[in-house]
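Following: one structure in structure tokens, then a few remarks.
Shown here: the complex without one of its protein chains, the others still in place.
Take a look at subunit A:
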Amino acid sequence: MIASRPWLPTPVLSLLLLFVWLLLVRSTAFGQIVLGGALAIAIPLLTHRFWDARPHIRKPLLLLRFALRVLKDIVVANFEVAYLIANPWRKLRPHFIEYPLMVEDRFTITLLASTISLTPGTVSANLRMDGKSLLIHALDVDDEETLIQHIRQRYEQPLKEIYEC
């Protein structure tokens, strides 16, 4: 990994910005690469003070597997929610659930909350001020404990391994 320098605080993000810029303008002309490179250096320099320090990825392979799993779950979630909405005879049992957080870092919590919002029948509604628990609204739940265990094993455990160890 490229080391960060004073004029390049977040090398990976800069590369990503350059890549996205080239995709957006749909060309790899020299001028566009120069412009994209300038933007990729200027934007992190201007904004990096607003951000929390991002924890290092310890297990990139696991992250890839996690991303694929989330993508799959998003597709399944869509079918499930579509079925729940479209079936007028189904009785929904909405639920507010307190989810006690195990991860502590703010970046990891953000990732977890986004994952919860995108996956089956749950929306993360509120993060408590102390950062210790997350309020989740679920569309249709039998048992609170099962859902908490499910989220813990499927999403939080891998995230914790990837970022915090």
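For the reader, a short list of remarks on this structure follows.
In the analysis below, a residue touches a chain if its C-beta (ideal position, glycine included) is under 8 Å from a C-beta of that chain, and two chains touch if they have at least 3 such contacts; residues count from 1.
The working rule: contacts and distances are computed from a predicted model.
Of "hydrogenase (acceptor)", "Carbon monoxide dehydrogenase subunit G", "Na+/H+ antiporter subunit G" or "Amino acid ABC transporter ATP-binding protein", only "Na+/H+ antiporter subunit G" is the UniProt protein name of the chain excluded from the display. Of the candidate positions A:T47, A:N126 or A:Q153, contact with the hidden chain is made by A:N126.
From the options A:V20, A:A38 or A:L64, the residue with contact to the unseen chain in the full assembly is A:V20. Against the chain not shown here, subunit A presents residues 20, 23-24, 26, 74-75, 77-79, 81-82, 85-86, 88, 92-98, 113-118, 121, 123-126, 135, 137, 139, 141, 144.
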